[in-house]
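My structure is below; once you've seen it, I'll send some questions.
All protein chains but one are shown in place.
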Amino acid sequence: MSGAADSAPVGVFVHERALCESNDVGAGTRIWAFAHVMKGARVGRDCNVGEGAFVEGGAVVGDGCTLKNGVLVWEGVTLSDGVFVGPGVLFTNDRAPRSPRLPEASARYGDKSWLARTEVGRGASIGAGAAILPGLSIGAFAVIGAGAVVTRDVPEHAVVAGNPARPLGHACACGLRLARGADGGDVRECASCRKRYVLRGGTLQPTT
Amino acid sequence: MSGAADSAPVGVFVHERALCESNDVGAGTRIWAFAHVMKGARVGRDCNVGEGAFVEGGAVVGDGCTLKNGVLVWEGVTLSDGVFVGPGVLFTNDRAPRSPRLPEASARYGDKSWLARTEVGRGASIGAGAAILPGLSIGAFAVIGAGAVVTRDVPEHAVVAGNPARPLGHACACGLRLARGADGGDVRECASCRKRYVLRGGTLQPTT
Partner (left out) sequence: MSGAADSAPVGVFVHERALCESNDVGAGTRIWAFAHVMKGARVGRDCNVGEGAFVEGGAVVGDGCTLKNGVLVWEGVTLSDGVFVGPGVLFTNDRAPRSPRLPEASARYGDKSWLARTEVGRGASIGAGAAILPGLSIGAFAVIGAGAVVTRDVPEHAVVAGNPARPLGHACACGLRLARGADGGDVRECASCRKRYVLRGGTLQPTT
């Protein structure tokens, strides 16, 4: 096992108490204390892998992502570029987990057919302590509230929260909630960055 | 304190960044980085103690259990054989916690009468990030959904989810959900392993 900074990929900061066994980590990425990037994990450029975070072999993390403390990214999880994963967020990859060493269940773990994949779109944000059930897709720029338990796909730009998570509205690419327009129509404009969107069939899309 | 692998019980793998201070760990068990098995903890054979997991003195973990990353098993918690504990699952053992160094509460911590025990039956599964309130019993082969907050006892083979956790149905010993039989009656057959069960007074039991 390679551990400390002296064996890390070029241009990657690995804290002396972190473990980085992957050679597929992009330049500018920082891996903090007690974090672990396993062999076979792929992490892009300019990411922040927070303290105690864990990226398993077979997981893919895009460029410019932020994984806060204690985030666990399993095999089968793919994060696009610029994703924010809040502290203690839990991904999952098995719809019917049992201990593989339980005789009644061990046959299921003979191959990887139990593995359910998760996709998180560009720029999405997942709030602290949210749990994402297996086999789901979270759209670009979606916002998952802290403590949410996500049991269904989340459309792009949607805001969801609760257990199970339910739709609360929409968010701009910059992160701000989008209020309904003064005319009550389907157009939304961000009060901060002035980007404009239109609701089409329940999904928010940029107007330009 | 004994730390690294060279002082571990015979046949136990202890990662060089883990701590194992217990001498009551069974052969074949693996303890991963940043995990800690304290003195006085008992862990059975062929277990997997995931990265960052913590097993306190006075906790008991059966044979063939899987503790995923960050699981915390406190004094007073007993896991039977073959239990799956998902990432970030939180057990508890105090019904009315205060900081023991708060003058108004310190009298309560003079002895261990505050300690409430938790029992988890053989082959049960606890989903990612679930919290189990103190003093509860989780039946054999029960399935706790990810993010559930368990406030009541859970019968054997029951599936529960939500905050607070509510019954959703039943699961086979192999982990699969059991659909209601075609005849609408009380018999359930697993679509995967073909094990048969019958509902008796709300509790599912194997027919053989």
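A and B are the chain letters, set down in written order, and residue numbers restart from 1 in every chain.
By our rule, contacts are C-beta pairs under 8 Å (C-beta built on N, C-alpha and C of every residue); 3 or more make two chains touch, one makes a residue touch a chain.
As the structure is a computational prediction, the values presented were derived from the model and not from experiment.
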Among B:59, B:149 or B:174, residue touching the chain not depicted: B:149
Per the touch definition above, residue among B:14, B:41, B:59 or B:72 touching the missing chain: B:72
Residues of subunit A (touch criterion as defined above) contacting the omitted chain: 17, 33-34, 46-48, 51-52, 63-66, 69-70, 81-84, 86-88, 123, 125, 127-129, 141, 143, 145-147, 161-163, 171, 173-177, 192-193
On subunit B, residues whose C-beta touches the chain left out of the figure: 3, 19, 34, 36, 52, 54, 70, 72, 88, 90-92, 96-105, 107-108, 129, 131, 133, 147, 149, 163-164
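The rule is simple: only the chains that are shown with their structure count from here on.
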Length of the line joining the C-alpha centres of subunit A and subunit B, rounded to whole Å: 26
